[in-house]
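Missing here: one protein chain of the complex. Every other protein chain is in place.
Chain lettering (A, B and C) follows the sequence in which the chains are written, and residue indices restart at 1 in each chain.
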């Protein structure tokens, strides 16, 4: 069923009785052309683009819980293309372009809001780094603008320009950056994939990967064995466990990233503001909650919950940067499990097992990557070739030293 | 989260710095890229019992091997790195011209 | 309506406050809600989506409707629960989410449009035209959404955080909690008893029953007296335990100063981190509603809150009250109201076999199917065996049963289980290690049961603590069985609210199911049920029961959403207490700070440190003028600069030399005593960690210098290497950064300056101990400027005096102090690197120092540095840049081959550092350029889009000044 404003009105007049299911609940078939393990944002987008771009529709997405129950439903919804290193630049640039057409492509309002992202800097050295980044963005064909202190003040006057611990020198303004409604992205891709014939199979946990003679032939699941000659592992947060089923060790350690939302408030923060010195970022959801977060908890974890030291650090950062949020009350905190790689950049690649592909290692930046990740993973699975904009996301780059270390923090999984 | 430092006793997580898996304790030999990969990158990344390396940064400056559960966050054992047997044996140290 | 002779408020202490500008009077002990109800105020807010008038629903922190703004001079606090906020003289309260007024709210038009605003409608529309989302639709949606407002002004108030430790933490001071605390107190362990209310007693005060034949409040007072007298017990009132974390750690929010007018130094709130050996959770239970048509009108309240208002505050929320319930407990409210002389119009009990003993009409097997009253309830429609009837009533108490407050037991990913007998979720034992639920939150609902359970569970917890004790005998109290017949919704026409705070009705939940948002998480996210300020405390169980019904599953199969901290909302200011302004990170001051400030030097952050940017002189108006002068001063005379921020590590022991050989790429064991060597350190992954000089002070004694930024990092690294790899080596090290103030004296007249102080003749890269007037000092002949240079270190107490002295001496030689700006230009001229160049991605190869990785030995990072990706022509290599025509250039610009199109694919590198060299009368840059060393002499195009710079530069050797080091060596 096509969605539109007119449909909302006509349905409303008749008691909303005519809305059909957003997707089916199919039983798994014994065999598919391809299987995507993981019904999160990346997995659903992969399925969608396999169907849409490559005409592969006899495929299934296997999700152990309900679709969108991983990090796509547990993030701070920021969308941006402001990377500095070649390899990342082109990928996130491509992703942002896909975001800009997502609503049309999916016929689903994901509330992609290009309200702008402002990265603050607090010293001359940080300004130089921001300028380098901004120029890289422009060289890539994206947008960036340098704000001085007064330029920042004009946009976000509520910052503490007088007393904050690390004075605000200026900011890098990425106007095409912004936010989106995270769940809607999962639902939109799910609905889009389902409409094209993809089987979305929920409550179906993969328990084994069947490999014969060095190639993948199917998977074992809690709902029985399913055969397929192509299998994509798209399970960020659990990549290590799924890869282990294929006898692989990945360059990934799982960590918990906490985030927070306040009670609903009238509009007060209009952009996404990031405070690098304090590891703090914030935006306001359309419902009115301030959505904010900071760094990962720094210890390996699968608990999807964190501890107080990072909670307090994030709040203290908020109080030094924008003490006007002091009276807002945190309503809820949560933790997502992040695939942290040794250089902070992701992996979209073949594996040593023929027909088995991996899309993983999104660190804490996976949300904005959803469309391009799906696009490139679909390309890889369909053609066997790495997509041009994901050509650096190789599995063996750590071993060879061809790193994509945006932060320059080195081969330590938790520092990116 | 609280970690019982063998020297300082039970302390809040905020006093500690986390490095990563105990794989970091194995220093690779020059030329052995598999060992470099194993030390720096590849991880079992277990959802369950792990041994990882922490530093009592705000305390006694001891490096620790902490045996704990990544799902429950329960801490089972804390040892001084310096007392963990086998690290030196695993590390074929070539440094130190003196 | 105030009831004489009832309640625990202080009738002798009237308190005036305002609500929406109108003055009201209450008594000390009243909440805003109780005082407004006493004054007959029924509408206190507007709902989130449909802007329907809303009144007080509950008497606790779970309140979804009565959210207000508390106004102060120049500041305001949004979304304050009127049911929690205590009144005090001068308190100013405003309703929120309405415009222009609470009574006439324009956005109430949404209520008429509700058929089109069903669950998730916005996902299906507002997509066209694309640009309209940010410009039209989203701004309208944002303005309509949200509840209260922030002021937009800095929160200048005081907040604090604190740590507390105890053997036994008891959360909640109702019957179970009080008994648990008594048990702990008598066992002699350290006890903390925390309760969110201003007075302890919990439901004992609200229910107003008897214990041991006397009023419950008397028993509470006696118990509290005992606890207050016990030295091992700490009572924390107004303290809500908000989260359970690992290792027995709990977060709690204490409302310290919110019940009084603001006063100096009194924190508004305190955020506690409580570490407990064992914990008894006695959080109680919350009454739940029943969904029926128009059940959200002001005057429809939770049945149990009615007796709380009567017994605690002496207030009747209505003149003619009705009760609608599916359980016996609600009868307590009817009895309390009648006992207080309030007219109870009827009891509508859904159970066909309900007792009819009360002295009022009881309709058994009946349901409320509708309500009337535009701005407050005036009548209800009841469907009973005989048909439908209307009852005129201004207050309806609803009870759908009770939900144990299992929240804290679920903060570590535990899930509660469905208890069919109680028709409620109950906690699973062990879900939070060391935490034991007792009383109502464990599903024990009678007062007698709670008292006994509190003692029983405390005995269990004390046993874990190694205190074997016997349970004290519980006093005698009400012990009626809890009889409930589950009913979640009264089906029928009209909208029946589940989530009052987010305006979610049963229709929304059914629509979600119809659209296959059938998992409880999907339903929650699609309808927003449970995402409002009460986090679904009032609606979660009801909503999932409706979802279960709509999807043909049981409630147990449907499951719950995840409970997460905080239990009740916590202000950012409280959790971030201390972070305001400079409190976010410690400030580090050099000993020369005051002397630099005296000279009007702008002090700038360098990590946590503050360093002088430049020292303005005379008529200089820009930093550049001062910087240029200081550079020339150092090149031609002598300059003095405080370099104390560099890390200094004292390394001793028989294996010290061997240790340095391991951590540095180059060899230090061959360094003669009395000499200094530049060293390069790698991370384990083969990239540059840090650089600096290390002096050999004695055979087994070295002094290592690190960069300012990496001082802590290097210390940690040394500790790691030593403890992990060479624990058996005899090497000891300690930071002495803070102990020494160190000053660089650089320039052609540096030697003259030094000679005026002390007689010492040092070769380049030599070091020596000296004495100044009895003060032991160290002199190193090292230079970061390219001039002949010395660094003089004295114990920090003498730092300021030495700095002033050195500057005075320099001035007599035509020199003076120089700051970070000049220091930066000087080092760029010399091609010396800082963390602008070694930014964590840089290899020794990149900066032309691959030769420093000794082939004779291993070192940390050597194995990883051997990877193919870390060397070679594809790497960006450090070079110098000189613009043609003396044009200005900027750091952060990117480099391109002239003639190439400026786009990412052609990117050749970038500029790390730029300075204007007054000596060379032009800008100099350091840059990383693809295969750069092979391109020296070529031209590159430098482009900085952000600052509109596009110039050609010559690629040069990075050392611009004194390439042969003649000046350095003197």
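Everything that follows uses one rule, which is that contacts are C-beta pairs under 8 Å (C-beta built on N, C-alpha and C of every residue); 3 or more make two chains touch, one makes a residue touch a chain.
One rule holds for everything that comes next: contacts and distances are computed from a predicted model.
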From the names "Iron(III) transport system permease protein", "Monosaccharide ABC transporter ATP-binding protein, CUT2 family", "NADH-quinone oxidoreductase subunit M" or "Sarcosine oxidase subunit gamma", which one matches the UniProt record for the unseen chain?
-> "Sarcosine oxidase subunit gamma"
The chain left out here touches which displayed chains?
-> B, C
Which of C:212, C:228, C:419 or C:730 touches the missing chain? It is C:730
Filtering C:124, C:203 or C:273 for touch with the omitted chain leaves C:273
Go through subunit C and note every residue touching the omitted chain.
-> 158, 160-165, 256-257, 260, 263-267, 273, 275, 578, 582-583, 585-591, 609, 650, 652-654, 728-730, 732-740, 756-758, 772-775, 794-802, 805
Just the residue numbers, please: which parts of subunit B touch the chain that's not shown?
-> 7-9, 11-12, 14-15, 58-62
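In this text, only the chains that are shown with their structure count from here on.
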Which of the two pairs, A-C or A-B, is linked by more C-beta contacts?
-> A-C
How big is the gap, in whole Å, between where the Cα atoms of subunit B centre and where those of subunit C centre?
-> 28
Just how far, in Å, is the C-alpha centre of subunit B from the one of subunit A?
-> 30
Touching at least 2 other chains, the residues of subunit A are 303, 307-308, 342, 399, 411
What are the residue numbers in subunit C that touch two or more other chains?
-> 245-246, 249, 273, 412, 684-685, 864, 867
Touching subunit C in the complex: which residues of subunit A?
-> 3-5, 7-9, 12-13, 15-16, 19-25, 65-66, 68-69, 73, 86, 89-90, 100, 103-104, 107-115, 122-125, 127-136, 138-141, 144-146, 158, 160, 163-167, 178, 181, 183-184, 187-188, 202, 262-268, 278, 284, 286-288, 303-305, 307-308, 311-312, 314-320, 323-334, 342, 397, 399-403, 405, 407-411
The residues of subunit C that touch subunit A in their complex are 48, 75-79, 97, 115-116, 118, 121-128, 130, 133-134, 138-139, 141-143, 145-157, 159, 161, 243, 245-246, 249, 251, 271, 273, 411-413, 507, 511, 514-517, 519, 521-522, 525-526, 528, 531-533, 535, 562, 564-566, 569-573, 575-585, 587, 604-606, 683-687, 835-836, 839-841, 864, 867-870, 890-894, 902-904, 907, 910-913, 943-947
Complex contacts: residues of subunit A adjacent to subunit B = 238-241, 244, 249-254, 298-303, 307-309, 342, 398-399, 411-414
